[in-house]
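Read the structure below first, then the notes.
What you see is the complex with one protein chain gone and the rest in place.
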Amino acid sequence: METNKKTIIVFSGDFDKVMAALIIATGAAAMGDQVTMFFTFWGLNAIRKPQKVKAGKKSFLQKMFGMMMPRGINKLGLSKMNFMGLGVPLMNKVIKAKGAMTLTQLLEAAREQGVKLVACTMTMELLGFSKEELLDGVELAGVAGYLAEADEANVNLFI
Amino acid sequence: METNKKTIIVFSGDFDKVMAALIIATGAAAMGDQVTMFFTFWGLNAIRKPQKVKAGKKSFLQKMFGMMMPRGINKLGLSKMNFMGLGVPLMNKVIKAKGAMTLTQLLEAAREQGVKLVACTMTMELLGFSKEELLDGVELAGVAGYLAEADEANVNLFI
Partner (left out) sequence: METNKKTIIVFSGDFDKVMAALIIATGAAAMGDQVTMFFTFWGLNAIRKPQKVKAGKKSFLQKMFGMMMPRGINKLGLSKMNFMGLGVPLMNKVIKAKGAMTLTQLLEAAREQGVKLVACTMTMELLGFSKEELLDGVELAGVAGYLAEADEANVNLFI
């Protein structure tokens, strides 16, 4: 089987959209494809460390953004039917009942399969995220890095 | 004219996004392209049968999801300016005044043109949708099925 490259821009920080992105990424990696996920804007929340991390100097606004944005993949909300936060535990209940993978397990699987996780440096700078606040092993790149990979890929999605 | 393959993941169940997806799909089919639409997550609502269908056993949560999610393409809401449901009748009024096609007509046209409609099996399992609840003629596939088609296509969109 010929293997191909895939890129996925994860712009959204919604539970359901991140789930879709991870299912496509792990599916493609399982078929032998090289997959790169670029986390940008709200998507960056999916690769934040859950714990509070001492980071460099932040402006007041950056501190505010940091505080208000979900800390890691376990804190994401649904894009629809979120029911003020109740939607995700319900969704997780269904996922477990069906023996499907939770978001955390999907992300872990992606890492084990060698899916490349890249954080958008521009968003990091704007919102004041330092590398230490993101999961270990996450790479950093800007738009040029994204485009270089997209040019080599045969499927490029924006989620 | 060379014809090509296109795939569209319809993740969204919003009236306007489903409309955009169908316009691209029918446009490409009219130009001779093979088009596959993968309906996943909320997008699945667009290919539900409007009537209630006796389906297999569902868990309480699956029944709840089934009840709360729109039943078919005529029940979708706008992503913006929905005005608590008023947005769609207004949009439909404009569509008819302009002699454009309604969502139902676009979906019908897509089917007549041979656009392949595929339901995501993983979402179906999670949310408890059976094949009988979806429009006749809809095919079923998982992420591997999607990737196989995307690899052959020259345009792959996530909507």
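First chain written, first letter: the chains are A and B, and each begins at residue 1.
Keep in mind that, in the parts below, contacts are C-beta pairs under 8 Å (C-beta built on N, C-alpha and C of every residue); 3 or more make two chains touch, one makes a residue touch a chain.
Fair warning: this is a prediction, and the values are worked out from it, not measured in the lab.
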Sole contact to the chain not displayed, among B:17, B:48 or B:116: B:17
Of B:44, B:76, B:138 or B:157, the residue in touch with the unshown chain: B:157
Residues of chain A in contact with the chain not shown: 9, 11, 13, 40-42, 59, 61-62, 64-65, 68-69, 122, 125-128, 142-144, 146-147, 150-151, 156-158
Footprint left on chain B by the chain that the document does not show: 2, 4, 16-17, 20, 23-24, 27-28, 30-31, 33, 79-81, 90-91, 93-95, 97-98, 100, 154-159
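By definition in this document, only the chains that are shown with their structure count from here on.
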Magnitude of the superposing rotation for chain A and chain B (Cα, nearest 5°): 120
Interchain centroid distance [CA atoms averaged], chain A/chain B, Å: 25
